[in-house]
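Here the complex is missing a single protein chain, while all its other protein chains stay put.
This part shows chain A:
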Amino acid sequence: MRYGDTEVLHDVSFDAGAGEVIALLGPNGAGKSTTIEILEGFRLRSAGRVEVLGVDPAAGDERWRSRVGIVLQSWRDHGNWRVRELLHHLGSYYAPYATPWPADELLDAVGLAAQAKQKIRTLSGGQRRRLDVAIGIVGRPDILFLDEPTAGFDPEARYEFHELVRGLAVDQGTTILLTTHDLDEARKLAHRILVLAAGRIIASGTASQLIAAADVGSLEDAYLALVRQEHR
């Protein structure tokens, strides 16, 4: 993947199985968002081979799109819509392909039942984020992409969110790829951690494998050792 003459991703190879949770770690500018956007079909790559659910994301059709869940970092879109109204509406797009998640059930699951009739512009940052997650999974996707899902969450919301993600992977068999700066989150959620630095995957494995490989005491130490080594 390159922008003009600058190659931003050059050695990013991994695969993910059904129900697997993969965390993508790395410093800002390492290429995490670029990687995820290529997989989402939002960005075209300049070289290499990519398959998501057996299809090249650049050529994915609407049926493929219906199986891919994307959690966007929302800002202020749909401010006049009410929470339940938007979730129910967006669910209806999936009806020709699958049975969308009933809006009330899903609002319960993300802890927004009390806000169902509120206008979206009146939600707090954390509540909006949970609505983003609900929108991402309303079509019962087979694969879910989350770009820094818990940025700005308080500890309780974060805990509930982790429970939700775990439930999706275990109960629904959803494959999940998330980027995060929160090492604790990666350790708790991910079956496998990928560390991306300067457009290259420099380490891959479970938290304990990464710790053992770096011969240190914690995931934080292992991560810092890996990233500093890359800087040198």
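Going forward, a contact is a pair of C-beta atoms (placed from the backbone, for glycine too) under 8 Å apart; a residue touches a chain by one contact, two chains touch by 3 or more; residues count from 1.
Definition applied: contacts and distances are computed from a predicted model.
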| item | value |
| --- | --- |
| Listed names "Putative NAD-dependent dehydrogenase subunit", "Probable sugar-binding periplasmic protein", "Transport permease protein" or "ABC transporter", matching UniProt entry of the absent chain | "Transport permease protein" |
| Full-complex contact with the absent chain, from A:43, A:166, A:181 or A:200 | A:43 |
| Residue of A:78, A:166 or A:188 touching the missing chain in the full complex | A:78 |
| Chain not shown: contacting residue from A:24, A:135, A:157 or A:177 | A:135 |
| Positions on chain A where the hidden chain makes contact | 33-34, 36-37, 40, 42-43, 62-63, 65-66, 70, 72-78, 80-81, 85, 89-90, 92-97, 135, 139, 147 |
